[in-house]
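Missing here: one protein chain of the complex. Every other protein chain is in place.
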Amino acid sequence: MSLRAQFTRETSNAALPLIAFCIALNLTVGQITGALKIPIYLDSIGTVLAAVLVGPIAGILTGTFANLLASATGSPTMAFFIPVVVVIGFFTGYVARLGWFRKWYLVVVGGLLQGVIAAACSAPISAYLFSGVTLAGTDFLVLYFRSVGNNLLESVFYQGLASDPIDKLITYSVVFVLLRSLPKRITSRFSGASNLPSNNGAP
Amino acid sequence: MAHRVILESFSYQYPGQVTPALADISLAVPKGQCCALLGPTSAGKTTLLQSISGILHKHHASGFASGKIVIGDESYAPLPEEIQFPKIAYALQDPYVQISGVRETVLDEIRFTLENLGRWDSSTDDSILSLLRHLGIDHLAERKPTTLSGGETQRVALATILIAEPDVLLLDEPLTALDYVAQDRLSDLFKGIKERSTILFTDTHMEFALAVADVIVVLEKGRMVFSGDRKGLLDHIDSFESILPSHQWKELIRTVKVSQGPEATEAILKAMETI
Amino acid sequence: MRIESKNVSFSYPGGPDVLRDLSFAIESGEFLLLVGQNGAGKSTLLKLLNGLLKPTHGSISIGELDTRHHATPLLAGHISVTFQNPADQIFASTVREEVAFSPTNLRRANARELTEKALALCNLQSVASHHPYDLPQAQRKLVTVAGALAAGTTFLAFDEPTAGLSQIERSVLDQMVTHLLNEGRGFIVVSHDLELFFRHATRVAVLSRGGLTFTGKTRELIESGTVLEEAGLRLPTSFQIKRRLKLP
Partner (left out) sequence: MRLDLKSKLASVFFLWVCAFTLDWPVNATLILLAILLRYVVPGFRPTSQRAARSIVAFMSYSTLIVLIVVSLNAVLLPGGDVLLIVGGIGFHESGALFGLRTACRLVLLSLSVLLFFASTPIREFIRFLQGTGFPPQLGLVLLLTLHFLEQLPDRINQIFAAQEARGSPVRANVVSRARAFVSILFPLVLSSISESIDRGQALELRGFLGQGQMPVFENRRSDTSLLTMSLILLSIALIILRILNWLIA
């Protein structure tokens, strides 16, 4: 199936506003975690939500547009990580289609695996473009891994391994609980409805 | 040109439901008239509008429909399967959702409809402005739609579909966001566009319908329990307490009936016209 | 218990006054109906009552508590406020869970009992295990009202509780208010729905451009004639017809 045909198949008219909301959610969820002082990012929650509820293409679009808009509004470096969010969107949409969002233990496996994959994808970008510097607290981790004798790429990857799986695990779990609590009447309007547990929303 | 709307023993059942949402509805709205569909929550009012507009079948293709819907000279058995815009225009209940939000000014928001229809060119701006004037919102043309008040938003939402000059206009609970002043304006507007469009609107109680409707239909649990004119409705109002606006109305009708006898409904309608 | 507002003014930082010099008081067992045009500052007043906003001048007290010195979660134990678009706050996957949110947060010992009573008063028992989003919008609104009742507070404050409701849900609210007033609870209700709430209001306040232009009994307001029109409002149609037909 061509990309365009696949997209048209995935996106009912309700999906377009949903994707737009998910992009905006990626960019604003920090407002909630910030106000509540919870130490997590969850900045791919919209991507995962769109990928599960609509499909892989929607996940890719959500991630790409979110990073594009983030770089347009003051964090230009976000644009370089678009390949990473493309992989996140596609991987999530794909495993959701395999039924991984129907059982909690598969969600845990998926989240951790997604974290490893995300770390592996962002490591080369981070290493070659930024030489591992992102001006976040995690820079000290990179520094530590390098000082114990790893090369730059390895160090950046290990640093990613220390934070990404946890973040993606939380993201996956939140989306899982969220979608499980949605009534069938609503989820059935999206093409990813079959990715969800069949008993969802039942009294 | 306004079109007539006729339903002949129309029934509809949503996929996966055991009871029909609409059962055996027959009604006729002559062209250029205004029909009020009244009834409490979940009476089937929205489903009725959606079946006429064509969106019902599009979203629940496996639902079961029977009977016949006639719009103008075209007859659908049982219901239109595609959205009939711009012949039939349907405005959702929530005006904030009706306005797309993808355009920066009210003027652009209304252009968006014409762009979708492939009808927009620089000359159509004049007709947009004259529509806005007609709705009393021409001063808002350059405003951002999200900064408007509830009543203003409602009128912009209406303009987004009126610009297509529909033959049939379907409005789902257009009164929810309106205060008294805006309600008066809406009733004037209805009178102004009846020549062009047949109107069907829903409401939970009868007050506004008594002021504007030529045909009144009362639905309860998917069944039609009344169809007639204003006088008929008031004469039989005891049977449909669910559409009375308040207890005061109930008392009012009772006392007027006691004091004026058979003239009671006439007296109430006359008094309403002077308000 | 008593809520008292003394010369309260409020403005957002750097903005003009939204509310000016408001003084009123309400005892438990009373019903204050607050009317006024959109943008008159009614919603701001509700946020002042539970301490989400603090007055720039004057003070509001809920019983012994001055709202300036206490945080919202504490004040929420005495007054429950629901806002105009309450459907936005629904998050649980059953009606019962949603209604139980307040009493659980407030650590009420009888949380279960409060929840069931609130469900009963709002006529929601038969749908208590449904998903809130499976209910029609009007009934979903009753869920949020029930959520406020379940908090078990002395005072209840609602913003436009009847908007979008049909007569069926309105009469549920009607009976609920009657019941709770008899129990000695106090109400502060912002509403355009004069027909429903005139019956209950022990006092009516008219808010116009941030100031109170009238406070008094319902009857006085109806007889005063021009106060409502000056605030951009008018008497319900049934009252006007009655007047036209010269009925008592």
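Order as written gives the chain letters A, B and C; numbering starts at 1 within each chain.
Just so it is clear, a residue touches a chain if its C-beta (ideal position, glycine included) is under 8 Å from a C-beta of that chain, and two chains touch if they have at least 3 such contacts.
The shown structure was predicted, so the numbers you read here are calculated from the model rather than taken from an experiment.
Taking the complete complex into account, the chain left out of view touches A, B, C. Residue C:I90 is the one among C:V8, C:I60 or C:I90 that touches the chain not shown. Contact with the undisplayed chain is limited, among C:K47, C:R112 or C:R209, to C:K47.
One of A:L113, A:L153 or A:V174 touches the chain omitted from the figure, and that residue is A:V174. Those residues of chain C that touch the chain absent from the view are 47, 50, 52, 71-73, 76-77, 80-83, 85-91, 101-102, 105-106, 133, 147-148, 151.
Within chain B, the residues in touch with the undisplayed chain are 53, 55, 58-59, 82-83, 85-86, 89-92, 94, 97-98, 100-104, 112-113, 115-118, 120, 146, 160-161, 164.
Contact between chain A and the absent chain runs through residues 4, 7, 11-21, 23-25, 27-29, 31-33, 35-38, 49, 53, 61, 65, 69, 71-74, 76-77, 79-80, 128-131, 133, 135, 139, 143, 146-147, 174, 177-178, 181-182, 186, 189.
Heads up, the rule we're going with is that only the chains that are shown with their structure count from here on.
Chain centres here are Cα means. That of chain A falls 43 Å from that of chain B. Per-chain Cα centroids separate chain B from chain C by 30 Å.
Chain contacts: chain C has no residue touching two or more partner chains.
Remark: chain C residues 37-39, 136-139, 163-170, 174, 192, 195-196, 199, 232-234, 236-242, 244-245, 247 touch chain B in the complex. Every residue of chain B that touches chain C in the complex is listed here, in rising order: 39-42, 149-151, 173, 176, 179-181, 204-205, 207, 241-249, 252, 255-256, 259, 267-268, 271-272, 274-275.
On the side of chain A, the complex with chain C involves touching residues 180-183, 185-186, 201, 203.
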